[in-house]
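Only one protein chain is missing from this complex, and each of the others stays in its spot.
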Amino acid sequence: MEHTAQHTDVPALKNTETAIATEQLNVYYGDFLALRGVNMAIPERKVTALIGPSGCGKSTLIRCFNRLNDLIDSFHLDGRVTYYGQDLYQDVDAVQVRRRIGMVFQQPNPFPKSIYDNIAFGARATGLKTDLDALVERSLKRSALWEEVKDKLKTNGLSLSGGQQQRLCIARAISTQPDVVLMDEPCSSLDPISTLKIESLIRELAEEYTIIIVTHNMQQAARMADYTAFFNAEATEDGKRSGYLVEFAPTQKIFDQPAQEATRNYVNGQFG
Amino acid sequence: MASSTSSPKGKPIEARSQRSQWSDRSFTWLTRILAFGVAAVLVFIGVQVAIDAMPAIRRYGLEFLVTSSWNPVDDAYGALPMIYGTLVSSLIALVLAVPIGVGTALFLSEDFLPRPVRTVLSFMVEMLAAIPSVVYGIWGIFVLIPFLDPIGGWLHQNLGWIPLFGTTYRGPGMLPAALVLTVMILPIITAIARDSLISLPPALRQAALGMGATRWTAIFRVLIPAAFSGIVGGTMLALGRAMGETMAVTMLIGNSNDLNVSILAPANTVASLLANQFAEAGDLQIAALMYAGLVLFGLTLVVNILAEMIVQRVNVYK
Partner (left out) sequence: MTATDYRSRADRARRAIAEQTSGPSYFDLFWTGVAGFFTLLALIPLVLVLVYVVIRGFSRLNWAAFTQLPPPPLAPDQGGFANALIGTLIMVGIGALVSVPFGVLAAIYLSEFSQGQVPRWIRFATNVLSGVPSILMGVFIYGLFVITTGTYSAVAGGFALGVLMLPIIVRTTDESLQIVPKQVRWAAIGMGASKFQTVLRVVLPAALPAIATGLTLAVARAAGETAPLLFTALFSQYWLDSLFQPTASLSVLVYNFATVPYEGQQRLAWAAALILVGIVLLTSILARWATRKQIY
């Protein structure tokens, strides 16, 4: 069972530009190899979904893209992660990376501040000279939250419902106008109606942003992703799970005619 | 709207502003230095007291610890009575406070009373720790000492053949000081014992009760053994506190520098010796007091380190 780069070419990529790419990426926590040999070229202004069983390293991978893994002491990697050709781990400031590559997390995590201050935070932190009122309105409209909160911008972000909080987090993430928005299972803590709202929002955002979304929900990937990458995990000798990329292709292909047996089993639900 | 993007896609990521990098670095370093500074204060206290004690350490050596004289006129100093007083007053307080404290902790962690009542009572026990030491002192002088008069007299009359009650009760002395210490350390023992009882896995309690154990069988055979190290840790912390407690003890213990085994007689502790003599002491006396302070520092340091180690081990299970 050797899975390497040969399955990860995406022919359709030829007509769009690559936003983020990895080359022979290995991710370690201390001595433990969490993710190995990942080669991917993620197209810009598309929705790319990362799917796979838990422990397959999909969240680990997404956190390499905005260098959030830097917060973990034992983390290191070899290989390359590039952003429009620029190596994100060579002479680049992590803080600057995150201003280009935003992120939405699994649990809605608004700051314990007003809705307004949540959105304005990024502009204030990055010293962006802009009309904050307009920025707040634009970001909230873009994330389809404006109508619900326009009369209570001064109330605490934590007072919103879970789905509203997550849309607030999306508004916050796009307020700094990043190129790429990473989403780590953004709907996993939400009810079905909120989930649908966020999914359609993500589809709309893809016109403007490159979206990379981790999800454990295959239907979700099938519904909204242009491209899907399937990751798998195998047990190492010491009982931990080490992840690798099995297949990366247009979503249609992953679900209808996957090249790999493992992918077929997973999308048909015959897996672990 | 899409055109408002401030960073054209693909433009290389530029370096962060010098100011932002500098503020990150200097802020991290500032906090790091201050954090190490807190630990350094602990060391600094020990070193400073040791340096100031040097003249007395050179002159009296270890004999200081086993001699019972405190005479500024002849420059004869030995801290045995105070070290003895420190240990004995703390031990008496512990012997009284541990059962009361653990009993209270059990009563307030089990559901003998409705929860709101327990919350109020727990808060009241905590308040015992908040009352300033000097207030216990004034209360002890004017309320506790007169109140103990008949009890002290009775103890001497009926149990006077035991050396512990071998002298008449004259008011200030070991007994009132130890009783007030008991009250002052009670909340520490209660709080930590209660915390470790509450943090036991509920399954443990349910397992015992589910098999038809009566409540107190479960408490004695299961809960107390499981919470034992927490209770020991709390007791050690209380011991450290008792040994260093100053004001209430100074006001009640009688400040006698003679060693006397009777708990009805006046005595002294290292802390109250310092409180009493420091402000008016001459040079060598200051050094001798610093030496006594160093002994107290060493004692409380050992006890507190042990207590912390036990309490930290307990916290691992939480």
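The first chain written gets the first letter, and so on, giving A and B; residue counts start at 1 in each chain.
One rule holds in what follows: a residue touches a chain if its C-beta (ideal position, glycine included) is under 8 Å from a C-beta of that chain, and two chains touch if they have at least 3 such contacts.
What you are looking at is a predicted structure, and each value in this text was computed from that prediction instead of being measured.
Taking every chain of the complex into account, the omitted one touches A, B.
The omitted chain makes contact with just one of the residues B:133, B:168 or B:256: B:133. From the options A:176, A:220 or A:251, the residue with contact to the unseen chain in the full assembly is A:176. Even with one chain removed from view, subunit A keeps its contact list with that chain: residues 66, 68, 71, 73, 95-100, 102-103, 105, 107, 109-113, 121-122, 124-126, 158, 169, 172-173, 176. Although one chain is not displayed, its contacts with subunit B can still be listed: residues 16, 20, 23-24, 27-28, 30-32, 34-39, 41-42, 44-45, 48-49, 51-52, 99-101, 103-104, 106-108, 112, 121, 123-128, 130-139, 141-143, 183, 186, 190, 201, 203-204, 207-208, 211-219, 221-222, 225-226, 237, 240-241, 243-247, 250-251, 271, 274-275, 278-279, 289-290, 293, 296-297, 300-301, 303-305, 307-308, 312, 317.
Throughout what follows, only the chains that are shown with their structure count from here on.
Inter-chain spacing, taken between the CA centroids of subunit A and subunit B, is 52 Å. The touching residues of subunit B, counted against subunit A in their complex, run 1-2, 4-7, 9-16, 20-21. Residues 17, 19, 44, 83-86, 88, 92-93, 95-97, 99-100, 128, 138, 142, 177-179, 207-208 of subunit A touch subunit B in their complex.
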